[in-house]
Structure formats: structure tokens, C-alpha cells
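On to chain A.
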Amino acid sequence: MTVEIIASIVKSVLMIVIGLNLSVFLLYFERKGSALIQDRVGANRAGITGLGKKLGLPNLGIINTLVFDPIKMFTKEDFVPDGADKFLHTLAPFLALFPVMITFVVIPFGDTISIAGHQIDLQAANLNAAVLYLLATIGIGVYGIALAGWSSNNRWSLLGGIRATAQMISYELAMGLALIAVITTYGTLDLQEIVRGQGGVYFGWLPRWGLFTQPLAFIIFMTAGVAESKRVPFDLPESESELILGYFTEYSGGKQAVFMLTDFAEQALVAMLVTTFFLGGWQMPWLYRDGFHLPGGAFIAMPALAISIAGILAFLIKVLALCVFLGLVRWTLPRFRYDQLMRLGWKMLVPLGLINLLITAFLVVAVGSAS
Partner candidate 1 sequence: MALWLFVFLAVISLVSALGVIVQRNPVHCLLALVLTILALAVLFIALDATVVGFLQIIVYAGAIMVLFLFVIWLLNLQAETGPTGSLALKFFGTIASAALVAELWSFLLRPHLKVKYVGESASYGTLGALSQKLFTDYLIAFEATSILLLAAIVGAVALARRAPGQRDSRQGSLP
Partner candidate 2 sequence: MSSIPLTWLLGLSAAIFAIGVAGMIMRRNILVMFMSIELMLNAVNLAFIALAHRLGSMDGQVIVFFVMTVAAAEAAVGLGIIISIFRNRETVQADDLTLLRW
Partner candidate 3 sequence: MLTAIIFLPLLGALLIMMQSDERTVWNAAFVFSLVPLGLSFYMLWQFRAGEAGYQFVEQYPWIPSLGISYHLGVDGISLFLVVLTTLLITISLFYSAGGDIEERAREFCFFVLVLETGLLGALLAVDLFLFYVFWEVMLIPMYFLIGIWGHGERIYAALKFVVFTMVGSLLMLVAILCLVFSARQHLEHITFDLPMLYQVPLSTTEARWLFAAFALAFAIKVPMWPVHTWLPDAHTNAPTAGSVILAGIMLKMGTYGFLRFAIPLFPEVAVEAIPLFMALAVIGIIYGALVAMMQPDLKRLVAYSSVSHLGFVMLGIFAFNIQGIDGAVYQMLNHGISTGGLFLLVGMIYLRRHTREISEFGGLWKSVPIYAGIFMVVMLSSIGLPGLNGFVGEFLIMLGTFLRLKLAAVFAVTGVILGALYMLWTYERVQFGPITKAVNETIADLNGREIASMVPLIALMLLMGFFPRPLISRIEPSAARLLERVNVAEARLDERRHRAALAATAPRGLDSRILKVAAAK
């Protein structure tokens, strides 16, 4: 009993740390990656007092982004505009961050391992209704942003808040539809089960990832996920040219930092979810419980612990790759117009999701579920 409690605390902390670290990575990528894409230097301080340069390190700007920026943010004046709803204004950023953070705990980052006779699931909280939990937390996530926009007593903020809320609600629907198709396919709400269901191969070589089982759902989910995290091309709530900074225009200092953290955490979350649902989670292609079964019949045996670690690594790699991919998307696509965004959501993704669901349901009845 105690072991399990300790294990789950450890797992939760681990998961949140992973999430935060990913956010930090994303922050860095936001700076440096964008510079790379836009063919500029970007953050260019290698270290304090040029120490890094002296040592011959490249100008990666790590110190700027990871040390100075946070220091700057958290030491700035915490400003609450006149006429704002002080309580909500303060509450809003945390209301935004909290749901995202607690979502991390249901994501499985590895298969079950046994340590000292205890079966430990590499998933902080093994909920049998995890998908619902997910949708619930995403749904709650709206409030932080909405209230931030409203409580700032600023027209642009409110507009940003309204935009964000409408957008999130709209795309939640598409996301939910995609997820329903997925859970219909795997016949479970348990994320660990869904990941397990993605083990094995089609045609002897193609991993049975959700990407291949549910391609349409993947596209929808991916799109909706980006929209949910309010990133370009769906960043209308905070589009600088129109709304200054949207719902967090009136935030400064630590609270703004929290909002930014939320943004990146959301992105990380999307990456993790896509990984879990469509990229096989911790599944490595052709890796089974006893080792690799490569297409063509080759077999490489591996110890159980190595397989577990390989799983965790596979998960992290996939997530990172997705994060990079999302960053690429963010820096290469232009922004939508608001009506285009709505049209895409309601007239493309939702019907598509429904069609997908219909096909899935039909196939499940005809063929049987995937797991």
C-alpha cells in the first residue's frame, strides 16, 4: 500500500516535471528555433560575462531564455489595472495553469514494470475513465482564460477572452469526436489500454499505431489540439497586431509568466496526447515484451528492464519530435481569420469527425474492436 502511494507521488511529480521541462524546452525552441527558421540569430548569449564564449560554446542563448527571462518576469511589477476585478484577475492565471498540470498525470509514459514484486504502472494516475477526465480538464481550462480576459477591464482583453473561449469550445467538440472514434476503436477509456492496443503490426510491418488505425481522427485531433493550445495559426485570441496580447494584455510579471507557461504546457500536453492516442505512446515499433520482432522474422531478445526504459525513451522522443513539429507549424503558417477559424472548426472538422465516427462504428460492428 505504502509503496503504491509513494510510487504514485513519485510518478505524479515525475510527470509534472516532464511537462514543465518540455515547456521550458518549448520556450527555448520558441526563441531559438524561430530564429533559425527566420534566419536570424535570436537569443545569443552563451553565458554570463561571456564565459561560455570563452569556453567555445556556441551561441545557443540558453542563459537568456532559461535564466534571465524568468528572473526578469518574476521580478517585474505585478500590475493590476484600474477597475479590474482584483480577485479574479489574480486567480485567472492559476485557473488556466491548473487544469493543464493535472492533466499530465493520466498520461502513460511506459508499460507496467515490476520493482521488488510490485507491479507499477508507469502512469501517474490510472483512471479507468481517463479519456473523460481529459475532456473534463480541457473543458475546465477555458475558465482561466475567459476570466483573465473579463477581469482585466480592457476591451482587447475581453475580446481575446471571448475569442479564446469560443475557439476552445468549438474545437473541443471536434477533439471530442475524434477521441470518441478512438475509444470506439479500442473499446476502452483507459489510456494505458489504448496504448497497449497500439502494440503489434499490420501486414507484418506497419505498427498498429493510431495514426494508421485512425488517420482521420489523427488529423482532426492534431488540428484541434493546436487550436486548443491557441498557437499559430489559431492564435487569434492573442494576436498581437489586433488585440495587443489578447486576454493577457493586462498581465505582467509572474502572472504573465504563468500564462506563458500554460501556453507551453498546453503544447506539451497536446504533443503527449497525440503521442498517446496516435503514435503508440511508449510503444516502440516491433518491440514486444520479450524483444524486437522485426518485419521479416528477425528477433532480438532484450531484458525486461531495457524494454521498459526503451518504452519511456520512445515516449519522450515522440513527444519531443512532436513538439518540434508543432514549433515548425507555429513558425511557418500564417494566422487564420476568425471566421475562417470557425468555419474550419464547425464546417470541416466536426462533420469530418462525425463521418469518421460513423465509419468507425460501422467497422467496429463489422470487424470488431482493435484491442
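Quick note on the criterion: a residue touches a chain if its C-beta (ideal position, glycine included) is under 8 Å from a C-beta of that chain, and two chains touch if they have at least 3 such contacts; residues count from 1.
Keep in mind how these were chosen: all candidates are chains of the complex that A comes from, given by their letters.
Just so we're clear, the structure is a prediction, and the values are computed from it rather than from any experiment.
Here chain A touches, in this complex, candidate 1 (chosen among 1, 2 or 3).
Residues of chain A touching candidate 1 in their complex: 85, 88, 128-129, 132-133, 135-136, 138-140, 142-143, 146-147, 150, 158-159, 161-163, 165-166, 169, 172, 189, 338.
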